[in-house]
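All protein chains but one are shown at their positions in the complex.
Moving on to subunit A:
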Amino acid sequence: MVSASWDGLNYSHRQLQSKEPNVATSTSLIMQASFCVLPSRELLVVTSQKGIQMYESDGSIMVYWHALDLPETPTTQAVFARGISAVWDNYICVGVSSGSILVFDIPSKGSNITLSEVLEEHKDSITDMASECSGSQECIADMVSADDVGSMCVWKAGEEFHLLNKISGFDMTCSSVKLWKGTVAAGYGTGQIRLYEAVTGILHVEINAHARWINSLDIAPFSGLLLSAAEDSLVRVWHMSLTPETNSVEVAHLHNECVTDTQICGARFCDDDGFAFAVTGYDLSEIIRYTQT
């Protein structure tokens, strides 16, 4: 874990050992890790082939462990948890390889975390999930989930989550998804990015963005910047503008960065304005940070 100051000049780091009960007999690959920011607290959520771990955000204590239902002997269907999102005021949602979404109710402090609901809408493995509007803002759509065949579900959060819309896939994995001002940004294994209106499913923009599998999308919410990173070793920065009066969405391409000979695995803005972003890659032991000049 590395934490850095706003200008990137100061940073500190520590190592967090993944603690999974009953891992004596086999290895468990970590699928994803994400900081979930709720109004009252922040938790670090780590998903693997065995289950879901939740830690206090400095990594100091594990507050919750959820084991996945594993069959006695391995089956042809892989089992894992993937897709993490903090939703609304008090939920953390995690996707599962079966297509289910686990909704956890998170108290404002302490470890009394409970499984509130299981959403069974997707029939294929969850790849990614995203949300917007926690706390005071009112949004129609609170969360979007995506799966291996490119289907996306749009949800309203609450004691019982409500499905607002289902956007059909075109048989291509939606590998990364983000939600911003009611617009879904989806990245695909073919290298395409699509922007949909979440509640209606209207396709606003289609970009032939990358020559390889897109691994990561991120949005800087204050500026409308969109970041895309793929296995073609390129990171691209785009600008999205929404005109609510005409219900139109526009996208402009701003910038490319090439991380030579590296398949990029993750890319994130370091701040909500998109002033800087960081990038990770396969076989890369460094985190590379880029800043606007």
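In this section, a contact is a pair of C-beta atoms (placed from the backbone, for glycine too) under 8 Å apart; a residue touches a chain by one contact, two chains touch by 3 or more; residues count from 1.
Keep in mind that, in the parts below, contacts and distances are computed from a predicted model.
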Complex member absent from the view - protein name from UniProt, among "4-hydroxy-3-methoxy-5-polyprenylbenzoate decarboxylase", "Organic solute carrier partner 1", "Cytochrome c oxidase subunit 5A, mitochondrial" or "Centromere protein L": "Organic solute carrier partner 1"
Of A:130, A:249 or A:279, the one touching the omitted chain in the full complex: A:249
Residue, one of A:143, A:167 or A:234, that touches the chain absent here: A:234
Those residues of subunit A which, in the complete complex, touch the missing chain: 24-27, 29, 73-76, 78, 124-125, 127, 147-149, 171-173, 175, 189-192, 202-213, 232-234, 247-253, 256, 258, 260-263, 282-283, 285
